[in-house]
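Heads up, one of the protein chains got dropped from this complex, but the rest are sitting where they should.
Up next, chain A:
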């Protein structure tokens, strides 16, 4: 009985192999040779790690011993017994939901100014893009520490107007604003995407509406803005996803501490401290999963809400 079953399975296997090897449709195994690096990569660097990380998030694991299954305890600790975690959530939410709208407002504003048929568009566009190019680097974070330091150029400028400010970097409540402004400073890349979107709007829309007597403001509200909403949605989602994961500026500006008084303790910075400072890898994994869920939920919400305000032109 068993032998028969084995024989059947074996024959089935052979037939399947033959089918894979000599498939009519397509080029047999050849496509898989081209795909092999990617397939191995997905398996080794995405699929296996993602399941391992999910497993680790339910364990207590300090990198040296073996992971200890503790069920949901990591997740419970986070929300009930770790004020620092809640602080990191607070700082990150504030950062994302203040910096991204401001950044997009600047990006859209400048894109509209640059799109008014003036000369030198290419040069201006490149100059405004420079901060996006280097804004996430260690060099710029080092610069930012000085720009927003006690005697930095920001305070010197404010001093001219009679404001006496403390060091932004060293004062809780101010430090996160230095980071927010660093993000806003990088509005060049969403601006380029807005500019590309503005070019897609057919000029006869504007011509027709001016014949109807629409002024510039009306044109903006009834043509430009609705036509740009898909791009606005795209920019908002992309910037939101990347700023939830911001790490380098907070790390450098606070020298890895998230200080002063945890006021720049970004989510990923606290995750890094837990996972690679204290080697609480189980806890750090569950933090990573919560971040994943948060990003997923907000992306989903943005798409969901988009039915109401995003105009798709069919």
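Heads up, the rule we're going with is that a residue touches a chain if its C-beta (ideal position, glycine included) is under 8 Å from a C-beta of that chain, and two chains touch if they have at least 3 such contacts; residues count from 1.
We adopt the following convention: contacts and distances are computed from a predicted model.
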Quiz item: What is the missing chain called in its UniProt entry, if the choices are "Two-component system response regulator", "Electron transfer flavoprotein subunit alpha/FixB family protein", "Heme exporter protein C" or "Sugar ABC transporter permease"?
Solution: "Sugar ABC transporter permease"
Exercise. Kindly state which of the options A:117, A:162 or A:213 is in contact with the chain not pictured.
Key: A:117
Exercise. Can you list, in ascending order, the chain A residues touching the missing chain?
Key: 23, 25-27, 30-32, 34-35, 37-42, 44-46, 48-50, 52-53, 56, 63, 110, 113-118, 120, 124-134, 136-140, 142-147, 149, 151, 153, 156, 185, 189, 192-193, 195-196, 206, 216, 219, 234-235, 238, 241-242, 244-245, 247-248, 251-252, 255, 268, 271-272, 275-276, 281, 284-285, 287-289, 291-292, 295
